[in-house]
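Working notes for the structure below.
Not every chain is included here, but those present sit where they belong.
Letters A and B mark the chains as written, and numbering starts fresh at 1 in each.
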Amino acid sequence: MLRHLIQPLDFTTEEFEQLFRLADQILENPSAYSDVCKGKLMASLFFEPSTRTRLSFESAMYRLGGQVVGFADAKVSSTAKGESLSDTLRTVENYCDIAAMRHPKEGAALLASKYMTTMPIINAGDGGHQHPTQTLTDLTTIRHYKGHFDHLTIGVCGDLKFGRTIHSLVRAMNRYDGVKFVFISPDELKMPQVFLDELDPQDYTETSNLKEAIKDLDILYMSRVQRERFVSEEEYLRLKDFFILDKEKMALARKDMLVLHPLPRVNEIHPEVDADPRAVYFQQARFGMYIRMALIMFLLGLGGQND
Amino acid sequence: MLRHLIQPLDFTTEEFEQLFRLADQILENPSAYSDVCKGKLMASLFFEPSTRTRLSFESAMYRLGGQVVGFADAKVSSTAKGESLSDTLRTVENYCDIAAMRHPKEGAALLASKYMTTMPIINAGDGGHQHPTQTLTDLTTIRHYKGHFDHLTIGVCGDLKFGRTIHSLVRAMNRYDGVKFVFISPDELKMPQVFLDELDPQDYTETSNLKEAIKDLDILYMSRVQRERFVSEEEYLRLKDFFILDKEKMALARKDMLVLHPLPRVNEIHPEVDADPRAVYFQQARFGMYIRMALIMFLLGLGGQND
């Protein structure tokens, strides 16, 4: 049966575990996987630019010995001529074996997937909605350093109101046992009630004090406060620097606390933190490539299903 | 001798037949051809965007084991610095083995080809003029389903005045025996006299009634009515929906009539027709990739010449 990855929880925790194990195997012995996608072609369809995500997907495909065609920008696509998204995707299906697709409209990847008969689609971000491979990247990083997900205390800090990567991460982590969440944000950017309602009230706390909250965390997930989310420039400037992670706050944290960030960062993490061994946000990008390699193999039926 | 493909009829019907046979062989056994262009480099030079055509060429080259460099958009090319087209191409000839080139100016591909000493150029569309690989794609699709070209009755519908793919298709089909044409269009978009003059008057009829004409066709070739061809928005809106193919009209057609369309479509074919097995416009894209694989091999001297 043709599988896609549209939403972070489209896959069960067992399937996630298969992907993590496959990513581990690739990481340990990359050359054993350097030809598994020989002769396979990935469509890299970025209807809006996202260099980081695009390079990660394309690098993943190349590292597996596959090839890539596509576009990095909507202006260069045929939808400019008035073509429907489903027609574009049905055409691409004739050329390619798998597609990674980014689109500014919510639900675009889901819609496109309904027309496919042979080509798996990976949602590489649709509007402010879903970005499942970022969630996989975050989980892979946590699992690599911590070895497990159960009973971890994870602080998420920044724009909790609009941050889609945070919403997905919380939902995914909540599938594991005994995970505790600490939501750290200014009042204006608190976690929406709809997400809180999915959690056991005993499993989370809310605070606006990063300095205080940092002490008890296994993981601190920092996020960017995007200018375009704010009604005024003043609001943005007032809030963006509110929760900056620096050396001083890091000194209060546990010795084995991890700092993650989906990147790009602007100034919510001071560069002086980069050298701290607990700061793993650049390594995170590396795990992002490996888990995408595993995902591509999985969706192409090339391993990871039941081995 | 260095060969190019600039105009649809640059190749004889015998050479076309060699290409069709090679495309058949590739389609039957793609893995036998997955390395024939190993070490070869194609320049994909799109001085104006055309995602569909570009992806088809690049997929073709990758499916043969070759590589691709290039650009998808004029703004990213050096001609912005005032360089002549021939200088750009002579530079690229130092890097690449073959080029697919799209350019907004009529005659650009022909001009460029005159400067080449080692690199075959494939015209991937020059202005409103020529688009020979679309013609090859159309013919490959017809030949695949019908097995031959002789004695077919082909209806072409839409913008017959400006539609370059239609003009080329008619000229190419007219090289075969006993082919009849039915030109279906509003009065304002009729087939230009210069093309009619090339045909035997007994071999074509003109009509503005798609519903009536559809009954006798072996092939119905639909085409897009482009907004930019009209003097006013009202003219466009009045004419564009004039000849929409829907389920009702399909019910009047023969059981083995094929529907082709160069894509992208806007609304000249209703989506309810997509599921009809006679609608082969998405499969057409697939044949487009295979015939381009054959063409690349042919021009690189890698088969299809006399085998």
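Convention: contacts are C-beta pairs under 8 Å (C-beta built on N, C-alpha and C of every residue); 3 or more make two chains touch, one makes a residue touch a chain.
It should be emphasised that the depicted structure is a prediction, and the values quoted were computed from it without experimental measurement.
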Given 2 placed copies of the single sequence, give me the total number of copies for the whole complex. 3
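Simple rule for what comes next: only the chains that are shown with their structure count from here on.
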Whole-angstrom distance, CA centroid of chain A to CA centroid of chain B, is 40
Provide the residue numbers of chain B that touch chain A in the complex, in ascending order. 31, 34, 49-52, 55-56, 58-59, 62-63, 72-73, 227, 263-266, 282-283, 285-286, 288-289
In their shared complex, chain B is touched by residues of chain A numbered 38-39, 41, 43, 67, 69-71, 75-78, 80-83, 87-88, 90-96
